[in-house]
Structure formats: structure tokens, C-alpha cells
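Missing here: one protein chain of the complex. Every other protein chain is in place.
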Amino acid sequence: MTERPLPLVLRPLDAIGRGAIAVVEALGRFGMFLAEALGTLLTPPFKFWAFIDRINYIGYRSLLIILLTGGFTGMVLGLQVYFTLVRFGSEAYLGPAVALSLIRELGPVLAALMVTGRAGSALTAEIGIMRITEQIDALTVMALNPVRYLVAPSILAGLVTFPLMTAIFDTVGIFGGYLVGVELLGLSQGTYFGEMQTFVDLNDIMMGFWKSLSFGVLVTWVCTYKGFHVGHGAEGVAKATTDAVVLSSVLILVWDYFMGTVLP
Amino acid sequence: MIKIERLVKSFGSQQVLRGLDLEVATGSITVIIGRSGGGKSVLLRHLIGLLRPDGGRVLVNGADVTRLGGRALDEVRRRYGVVFQGGALFDSMTCAANVAFPLRENLRLPAAEVATRVEASLAQVGLEGMGSKYPAEVSGGMRKRVAIARALVTEPEIVFFDEPTTGLDPILVNTIHHLVLNLHRKLRFTAVMVSHEIPEIFEIADAVAMLHDGRIVEVGPPGVIQASPNRVVRQFIRGEPEGAEGA
Partner (left out) sequence: MERTRVNVTVGLFVLIGMLALGYLSVNLGRVSFLGGVGYRVTAEFPSVGGLKPGSTVEIAGVEIGRVESIALKDYQALVTLRIDSRIKLQEDSIASIKTKGLIGEKYLRISPGGSEKIIPPGGRIREVEAPVDFEELLSKYIFGKV
């Protein structure tokens, strides 16, 4: 069957159509991938130990970087916000300013970005290498679903670890702000924590919680997908890893804005 | 019995399989030979259901694996053993855990039975007591043996070997070949092997099939293939460079 060449005027339309279909197909594959992973979470057998290993992989191994970045983020906030507030004579509000920035925005976003760089890239590389060395095919021909063994435990672990890591980030950050505001700049401890307790309410904490929960799914979803659909050879793995980190980071920020407009 | 009928597969504009026919007798060792990049691995991936053809059928004991999906395909795969090119051992597990994996995850055997079968299986390939090492810690030849042990531990009816000796020295090639031959005599599985190892492969094959240009150009016992009048087959067996083709 030979195709007749398309008239010249229709060629741009043809290109646009092809492009649009390719995008929709890619999104469809991306969505089906998550759907399949969630499907395997609902049906036995459950890979409990794989899930625990993933918490270790994503969570525990990122702990140090979370502590470091959380602490310094809080300290920087403490310093910068203090010098802004002092111009309005309202440095008493340093506590709530630091806490609200961390809890509503910076904690979930920065923790997610850090974990993406630390564990997300490793996740993509690991699964990508399993793909190019045919380990994923080996699972498939053993009549075992690789999604159940590799993807679903990672996504579930993301769901559990991201809120915890965000909470750690926030807490460490608040104490980082305390260190600068109270110990260094001489604010009173009571003012710092007291005003914080007055202004932060459960809605703020829930907002951060929902954000981190969704980032947990987002990052593990993107990173496992990119690893699973890796190209050829070491170059393919390298590209997939970069793609996964870039796409995760962009989606985190886009989704963060979206959540910010939807949530109270 | 495996029966491949008119199998067609293209990647983009490149047609890799062009109406390939082949029969593999039950209990035999059938070796597919042919040029690198000629589609041997692609053919193998169709047999184990990792690729879907554009046309044609693959009948395994009467069931068309190219049409099967989900549970039915898994049912067929449970009777398969596959030895991948690089071994495809799970890096994160010890060799013993690799061999135990299909028993534990698929057959759900009790731990004690898994342990005895793994030990027996490793002994069969000459790796007693090596189970606690990780794949990265053992040599290439040992990795292939572990991969063979893992493929055979579930006592499959059909075992596929995708270039099991690539990257090994000539002595190891022979060792692996004889290992396969001995295990075949003992366990009586049907073996389909993709290989480059000319002429070593003629010692263990019951049938040799030459894949060229997307088709099987000749198939028969090793003696027949070695004495083949077909120019393509003769060139390949003697390793003559491509320039001679036009003569």
C-alpha cells in the first residue's frame, strides 16, 4: 500500500495533527502507567518488603540533605525576613513569617526538589539500568509484573515519605529561623514562638501536607516512568535521568502554583 | 512444539522479519544462527511474548502467543525459562536470591524447599556455595551459570538462550555449551538458542536454522547445514567477508 503524497497546502495541517496525536498518546501512556501501578496496589500479592526498601531508598537516604537544606533555608529566611520586617517595625512577626513561608510553600517544594535530585534521579537510573540489562524483561518472562515490583512500591513510598520529609524540613527550618532571629538578632524567644502559634493554623499545615502528598506521587511517578521507558544504552539512561529530574522539578512548581490557587 | 508461521516485524521503515517460518521439535536443541543485527534476538523476543509481530503467528503447543495477553500469556510463560544475553540477574540480590526468586514469587514454595532447590540448582551448574555473592562480585562465566540456574530452577518445558556465551573466552564457551547439553540430557527441556558460536555450536545442536534477511534460509541437522550448498550459509559458517558475496 503506497500513500499518495499530500498536497502542499495540507502538509502543515498534517504535521500539526501528527504532533497533537503524539502528545495525546504520550500523555495517555503516562496516565496508564500510573493507573496500572495503582491497580497493582489494589490487588494481591502486595510487595510489602519492596515498599519498606523504597522508604529506605527514598526517605532515609535523603534525610541528611533534608536536614541540611531545611536548616539553612530557615536561617536564610530568618535573616532576610528580619531585615524586611524591621523596616516596618514589625520584627515581632518574624516567627509567623518564617513558619508560614516554610509550611505553606518552601517546605513542600524545596523538600520535593531535594528528594528529586537525591532519590528521584537514582530511581530513574536504577530502573533504567534494569531495563537496558533486560532485568525488567526477566521479570516479565517469569510471569511477574515489573510494575508491581518496581513502580508501585516506589509510588507508595513517595506518598508516605514526602509528607514526613516535608515535616522534618519545616521543623528544622523553623529552628533554623529561631537560631538566627533569637540567638543572633536578639528577638525574644517567646515572641518568636508565641506569634507563630497565634498565626499558623491547621489549614496552613494541611495545605503543606496535601502539597507534599501530591509531590510524592508526582516525583515517583515521573521518575519511575522515565526509567521504565528508557532509550538505549548508557546514553539512554543518562538522558532519562536528566529528563526525569527536569520534568519532576518543572511539574513540582507548576503543580504547586495550581494547588496554591485551589486550596484555602 | 513451537511453530512459527509467516512472522513479520518492522521497526519504523526497517523490516527486520519478512515472513519467517520455523518449527522447533519438542525436546530438541534448536540453534538459530545468523549475522549480528539480523533479527535473531528480535525473533526470540517474539517467542517469549516481549514483542508483538506485525503479522504471522507463533504457536506454542497449539496456542498463539502473539495473540495472548495478561493471564493466558503468563500461563504460557510459567512453562518457559529464559537466559538473557547479559544474564539479566537482579543486581540488588545475591546469586542464591536470584535463583530463588521465581520459586518464591511464582510457585510460592515454602522457604525450606526453596533453599534446597536453589542449592541443588546451583550445584547443577557447578556453583556450590557461591550463592551468597552478588552478581557484581562474580565473573562473567559465573553470571551466565547463575542465569542458567535461575532459568532452569522452575523446571520449564521450553528454555530460551539469547547468546548465552557472548563475551566469554573459548574455553568458557565450550564449558557453557556442555553444561547446557548435560542439563538438557538430564531435564529433557526443549531448547531454543540464539548463537554466533560457529563451529562450537554444531556439537550440541540437534537442529540449526540460518536466519538471513528476515527469513530462515535453511534449517536442518548440523551435518546438513555444514555441508549446505547454499552460498549464504556457507559464507556465514566460514566467516567470509561480505565482499565475497558478489563472486
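All chains are identified by letter, namely A and B, in their written order; residue positions are counted from 1 within each chain.
Going forward, contacts are C-beta pairs under 8 Å (C-beta built on N, C-alpha and C of every residue); 3 or more make two chains touch, one makes a residue touch a chain.
None of these values were measured; they are calculated from a predicted model.
Novice: Could you run through the displayed chains and say which ones the absent chain touches?
Specialist: Touched by the chain not displayed, across the whole complex: A.
Novice: Out of A:P108, A:P163 or A:G227, which is the one that touches the chain we can't see?
Specialist: If we include the chain that is not displayed, A:P163 is the one touching it.
Novice: Kindly state which of the options A:A37, A:V81, A:A99 or A:L187 is in contact with the chain not pictured.
Specialist: Considering all chains, including the one not shown, the answer is A:A99.
Novice: For the chain left off this view, which of A:L63, A:I132 or A:L159 is in contact with it?
Specialist: The missing chain is touched by A:L63.
Novice: If you put the missing chain back, which residues of chain A would it touch?
Specialist: Output for chain A: 49, 52-53, 55-56, 59-60, 63, 99, 103, 160-161, 163-165, 167-168, 170-172, 196-202, 204-206.
The rule we apply is simple: only the chains that are shown with their structure count from here on.
Novice: Using mean C-alpha positions as chain centres, tell me how far chain A is from chain B in Å, no decimals.
Specialist: Computed value for the inter-centroid distance: 41 Å.
Novice: Over in the complex, which chain B residues touch chain A? Could you list them?
Specialist: Its residues touching chain A are 45, 48-50, 73-75, 77-78, 80, 82, 84-86, 88-91, 101-102, 105-106.
Novice: Taking the complex as given, what residues does chain A use to touch chain B?
Specialist: 129-130, 133-135, 137-138, 140-144
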